[in-house]
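To start, the structure under review is shown below, and the notes come after it.
Omission of a single protein chain aside, the complex is shown with its protein chains in their original locations.
Let's look at chain A:
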Amino acid sequence: MPRTDSTTSPPVPAPRDARPVKQHAGRRAAAGRSRRERTLRRLTPWLFLAVPLALLVTFTYVPVGNMLYYSFTDWDGVSPDRNFVGGENYAEVFTRPELLRVFAVSLYYLAASVVQIAIALYFATVLSFDLRFRNLFKGILFFPYLINGVAIGFVFLYFFQDGGTLDSILSWFGVGTDHAWLGDPASANISLAGVSVWRFTGLNFVLFLGAIQSIPGELYEAAQLDGAGRWKQFRHIIAPGIRPVLSLSVILAISGSLSVFEIPYIMTGGATGTSTFVIQTVKYAFQFNKTGLASACAVVLLAIILLITWLQRRLVPDERVDLV
């Protein structure tokens, strides 16, 4: 149990030391009081924790528990009756060809997140050096992340519209195109993945920038004196310095591209081969009333993400970075 001494003031000796060695009749009252004090002291952190723990259990673990339970039933989401069907739903999840197909869509987003990390890393590195309008650029890069995902979906719907923003901009450069950007699966998925890069680059950028700025400045100076150029500084100081953040970004990118939902759901509703695993799950639950199957899908997705995270931690252990 973590000690929360900072919450118990004034600094008195630890309760264990206050315990009388022997129980004399005359000191019983004092001993009783100190025992009460001791229980109270042990209880205090839990009293403070009670509310957040209750909220956590009610809004996180109970629903997850419910979902696990539903995944073993054939519940339709409304009916008061449900039957226990054992592992049938899970067997179905793994034997359905269309679910494999939607995982293929995740590859677009995975590829996009590689691009996203590269862009974010590049700008974070450049902007960590002293530049004019540095803060302005930082703001511009981070800004898209602050916009609500639904709004982004709508904005980009107009952007990709026939004769919309993208077509107009291209026509300024003389590239008159008649291409329906969301019209065929490949182009639609690339467009949607592009939107997701636009949205999340800012987050990666800020994470990287924070990590880079925590590297002590004198290291660069020393490197410069030794004649290291910008690339060498990046290769030998920045890259190792931000490795934990980089690996976190990779985990986020993988789990993010497996569970893409907002942007394709709003922009295409999963039509034209843009359906993702989560969209498919929502369809099972709310169009075909297969809440049991949908719950199983959700559990499987959770398991996959946990597995990937675990694998990633095994392959790239989180060593303490020691630059000096």
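The working rule: a contact is a pair of C-beta atoms (placed from the backbone, for glycine too) under 8 Å apart; a residue touches a chain by one contact, two chains touch by 3 or more; residues count from 1.
FYI, contacts and distances are computed from a predicted model.
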Chain left out of the displayed complex - its UniProt protein name, from "Lipid A biosynthesis lauroyl acyltransferase", "Heptaprenyl diphosphate synthase", "Sugar ABC transporter substrate-binding protein" or "NADH-quinone oxidoreductase subunit H": "Sugar ABC transporter substrate-binding protein"
Residue of A:V85, A:A188 or A:V278 in touch with the missing chain, whole complex considered: A:A188
Those residues of chain A which, in the complete complex, touch the missing chain: 1, 53, 57-58, 61-62, 65-66, 69, 76-81, 157-158, 160-162, 164, 180-185, 188, 268-273, 283-284, 286-290
